[in-house]
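I'd like to ask some things about the structure below.
And now, chain A:
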Amino acid sequence: MISLRDVSKRFGSLRVIESVSLDVERGEVLCLIGSSGSGKSTLLQCINGLEAIDGGTIEVDGISVHDKRTDLNRLRQKLGIVFQQYNMFPHLTALENVALALKVVKRMGRAEAEAAALRQLAYVGLESKKDTFPGRLSGGQQQRVAIARALAMEPHYMLLDEVTSALDPELVAEVLQSLRKLRTDGMTMLIVTHEMRFAREIADRVAFFDRGRLAEVGPPSQIFDAPRDERTAKFVGMTAR
Partner candidate 1 sequence: MNFSPYHDLGNGDVLFLLQGAGRTILLTLFAGLIASILGLALGWLRFVSRLARILTGPFVDVLRSVPLLVLLILVGTFVGILGIDLDPFSLAIGVLALYAAAFASEIARAGFGSVDARTRKAARALGMGAGQEVRHILLPLAARVVFPAWLGLLLALVKDTALVSTVGYMELMKSSQVVVTQTNAPFVVFAVSGLLYFLICYPCSVYGQRVEARMKHDLAP
Partner candidate 2 sequence: MTFDYEFHWRTVLEDLPDLLAGALVTLEVTGLSIAAGVPLAIALGALLRGPAATRVPARCFVEAARNTPCLFQIYLFYYGLGALGINLSSFLVAVIAISLNNAGYLADTYRSALQAVPVQQRSAARSLGMTFGQTSFHVVLPLMARIVYLPTVNQMIWAMLNSSLGTLIGLRELTGVTQFVQSRSFRTLEFFLATAGLYYLLAKALMAAASLYGRRLTREAR
């Protein structure tokens, strides 16, 4: 379980996140929606300790993320994260991108790591691109390799940070397809997205963020069809054309 209690985060005087409390159960798919700059992406990076927090606590399976005694590198293996800009390692092939952390973090042998990496590439349908460098892959393909790279660590949770917003429209579908597959396989996911239709389809619950605050959490039917919060209603109304 990922559990946030009163989490706050500032950049200088700007309050990006203000006392957010939220629980994500194992097996659940939670979508975070809200306008740009509302603090959703920052929140994801706080959850795996890439960003520090200024108040509150974040616990993953009972382990406090921002406790100094926590072995973050170990904890991060539980938390797969996929970024908006794919963040491929440009000097490594698709297969090497996936296999690197298996070798150096999980200390797998070369053959074992590459076999595991190949399985993950097959999972996202990119087995045939294993020896291709990121520069020669499309955005959608890079993003799928990034998903495979995170999955290879066998995380308990996947954090997905606007994984389709840097993609050309025609490439969005292939990435969303990989996420649907993950859901079917029972992966716990925290998805920051601007794809409202996709959120409605895939989410068990949807959380609406407004200016760093959690405005409303509920099942998709509530958020999209019968929002209780005025701000949610306004946002959903606007994005639904």
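The working rule: contacts are C-beta pairs under 8 Å (C-beta built on N, C-alpha and C of every residue); 3 or more make two chains touch, one makes a residue touch a chain; residues count from 1.
With respect to how the candidates were assembled, all candidates are chains of the complex that A comes from, given by their letters.
As the structure is a computational prediction, the values presented were derived from the model and not from experiment.
Novice: Considering only this complex, which of 1 or 2 touches chain A?
Specialist: Touching partner of chain A: 1.
Novice: Of all residues in chain A, which touch candidate 1 in the complex?
Specialist: Spelled out, the residues of chain A in touch with candidate 1 are 45, 48, 50, 73-77, 79, 81, 83, 85, 87-91, 100-101, 104-105, 133-135, 146, 149-150, 153.
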